[in-house]
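As you look at this complex, bear in mind that one protein chain is not there, while each of the others sits in place.
Going in written order, the chains are labelled A, B and C, and every chain counts its residues from 1.
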Amino acid sequence: MRFVATLEDGVEPVEVRGEGGRYRLTLGDEVWEVDARLTAQGIYSLLIGGVSHVAEVTDDGGACVVDVGDETWVIRVEEATRHIIRTRGGGPAGHGGQTLTAPLPGRITHVAVKPGDRVEKGDTLLVIEAMKMENEFRAGMAGTVAEVRVGAGQAVNAGDVLVVLET
Amino acid sequence: MRFVATLEDGVEPVEVRGEGGRYRLTLGDEVWEVDARLTAQGIYSLLIGGVSHVAEVTDDGGACVVDVGDETWVIRVEEATRHIIRTRGGGPAGHGGQTLTAPLPGRITHVAVKPGDRVEKGDTLLVIEAMKMENEFRAGMAGTVAEVRVGAGQAVNAGDVLVVLET
Amino acid sequence: MKLAKVLIANRGEIAVRVIRACREQGITPVAVFSEADREALHVLMADEAYPIGPAPATESYLRIDRLVATAKAAGADAVHPGYGFLAENAAFAEACAAAGLVFIGPPPAALRAMGDKTAARRLARTLGVPMVPGTLEPVASDDAARAAAAEIGYPLMLKAALGGGGKGMRLVRAAGDLAGALRAARSEAAGAFGDSAVYLERYVSEPRHIEVQVLADAHGHVVHLGERECSIQRRHQKLVEESPSPCVDPALRARMGEAACRMAKAAGYVSAGTIEFLVDPDRNFYFLEMNARLQVEHPVTEMVTGIDLVREQLRIAAGEPLGYAQADVVARGAAIECRINAEDPFGGWLPSPGTITGLRAATGPWVRDDSGVYEGCTVSRFYDTLLAKLVVWGADREAAIARMARALGEYKVVGVRTTIPVLAQIVAHEDFRAGRLSTHFLDRILPGLTAARGRLRSVAIIAAVLAEYERLGHHTLPPPAPAATDAWRMAFRPGAGGGRR
Partner (left out) sequence: MKLAKVLIANRGEIAVRVIRACREQGITPVAVFSEADREALHVLMADEAYPIGPAPATESYLRIDRLVATAKAAGADAVHPGYGFLAENAAFAEACAAAGLVFIGPPPAALRAMGDKTAARRLARTLGVPMVPGTLEPVASDDAARAAAAEIGYPLMLKAALGGGGKGMRLVRAAGDLAGALRAARSEAAGAFGDSAVYLERYVSEPRHIEVQVLADAHGHVVHLGERECSIQRRHQKLVEESPSPCVDPALRARMGEAACRMAKAAGYVSAGTIEFLVDPDRNFYFLEMNARLQVEHPVTEMVTGIDLVREQLRIAAGEPLGYAQADVVARGAAIECRINAEDPFGGWLPSPGTITGLRAATGPWVRDDSGVYEGCTVSRFYDTLLAKLVVWGADREAAIARMARALGEYKVVGVRTTIPVLAQIVAHEDFRAGRLSTHFLDRILPGLTAARGRLRSVAIIAAVLAEYERLGHHTLPPPAPAATDAWRMAFRPGAGGGRR
């Protein structure tokens, strides 16, 4: 079975064969023989050429966060055909803007912008309070505030759209 | 919903009402208000009148083994109607014999009896080796050996019938 | 008097810590919980647990009325406040006393005396305990500030009189910056503490934060239990603590300890408390403030002295004398604590609430895990990010560091992001290993720390791909627990007369 792994630093085609704990994976032109076991929910034991790895794999909104040894990787894995379909034509067209979604649940304690405001990259947009910490969110680009969907004092869930910027 | 709990020391009718973590149970003529949560597989948190209990419930061949505080109880729980059907007529007729089944997986290291042998209560029937320990099994009653289904050196699974005695 | 039942007015790891101490002393521990905490570890571990209100702390853990009423209804004879929440709240201590409950902490007067920073500094000056040169009282005017500043010299610090947590603080490098800094500090102090008073202090470069643990009974006996170095901080949040401090020798320890005991005695202090000092690169120490509570980082002191601080708090609250003198307090080896917080150190330190879907805590020789969570539990957005404190002991600092590195490598938390990876990098840092610390250490190294990357890239891809391969269900991995039984089933010969029940 063919997959494509998309990492921050590149895209890797991966082929997998095998079952029942014994696998042969081809990454680029490297072949890896892997003895893999799921030892607990999300915790994999991999033996590769005698070297023992324990990898924690957490689903994070469609991507995998993989902790192995002292390293952390965010990897999106897709079936090869699905990857091709998704990326054909360069993916969703750039919409020339930026949407700030809440990365964690919390309470909005401060909103610094209103629709129509001009912001520079790094300007504070709003502050979310969670776990007794105030977390400031800044504009990732210069632009104009198109929408502000939340108000101070309001509770938000992770993933909620907060502010939409347009170039 | 009505259940019957069968313990070593008695049979208790139990009625349960409620859902979503809040229950009212009637045991005999006692009423218990229980706030119950499953905190992990088989581990329940019960708050009863402010008293906090953590109960481990393990399935053991149809019965529950319940560990709570420093106590261990083996309890068979049935829906009331099922209990009535099972016990109507006094349950399965006494067959006037005894069947020794393997209580754990292991290897038979010694068989002390053969079909036709007369045994007294407490006589050794066979020995199962498991986890580096030799475990001797004795006759629970006097009788005659009707069947010996295993031989020395043989591996057995938990639940396998080993020896059948007849009175 | 003997304490029979203690209500713990707290949650998380410190509630669990106190529950354990109670149980070991034969005291019945009673937990309280907000609506968000019904399944929290402290609720599961206590003998009794009572709801005290909705999730926000202001409606539950900070509700003096409900806590006192619950303690009375449960028949508790004492209340342990833990740290944070109401631990240093004199009104809470008084409400407990009024209801006939023993407050396990200092008397209200000592709480008030220590809560007022200016009063505490005045006491220190009276006692001849060194302080960073500065104005004892808040400066009344800009002119007064200018005059004082000229005497203290630049750079200097402006600090809010009622401050804490870095708010209302400003570094002033030169005379020209003073006026603007005063305005900013006063405004911030007014906003944060309702009082705009600020005072001036000489700026100490590369300071270390070192604190001394004291124990005082109700009979006038006071001992100190040596120091903790807490210089590794981020935004005034301690992340790694240790005892002893690599920069404190026996002579300095004796002087700091003596000063701390003098402060505690003069304040009429009772119970466990901490005197915080700032230590400059020339090993001069200066009084900062007193913490009238058990500290988060108390375990490192426990591991080196062998003295159980919560047990001592319970004994002292019951009126027992300490029963030992300063010479009986003997430290052995070195201990380090790392705070495992639900934060994403490589993602802007954002808090990471959620469900802990996988958890394997470090354990084994000389590893102590003071945790408030378990696999399957929820990390609520309503409370602070501290999940667990990982503490190790070693025969010397080097052994303790090696053990901490080992333990951090074992500690696995799945489902929420934690500080573990950055803690591992701190513990491996050459400056940390050499004991070259200051409160700027973390700010200095953090920009250079990133998630370790490289060596295990292919392994990470393999794990991710196999997880997806399995999720698609085409070729499942062996289930979590097969092996012996399966092999066994194959070896079983049904023809030999065996039959399943």
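Just so we're on the same page, contacts are C-beta pairs under 8 Å (C-beta built on N, C-alpha and C of every residue); 3 or more make two chains touch, one makes a residue touch a chain.
As the structure is a prediction and not an experimental result, all values here were calculated from the model.
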Among the displayed chains, the hidden one touches A, B, C
Given A:26, A:39 or A:98, the correct residue touching the omitted chain is A:39
In the full complex, chain A touches the hidden chain through residues 21, 35, 37, 39-40, 45, 47, 50-52, 54, 61, 101, 105, 149-151, 154-157, 159-161
Those residues of chain B that touch the unshown chain are 1, 3, 5, 7, 9, 12, 14, 16, 18-21, 23, 25, 27, 30, 32, 34, 36-44, 46, 48, 53-58, 64-73, 75, 77, 79, 103-106, 130-133, 135
Chain C residues touching the chain left out here are 16-17, 20-21, 23-26, 35-39, 45, 54-55, 299, 302, 306-308, 311, 332-333, 353, 355-356, 360-361, 363-371, 374-378, 380-382, 393, 395, 399, 402-403, 405-406, 409-410, 480-485, 487-488
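Throughout what follows, only the chains that are shown with their structure count from here on.
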Winner on contact count, chain pair A-C
For chain B, residue numbers touching 2 or more other chains are none
By the touch definition above, chain C meets two or more other chains at residues none
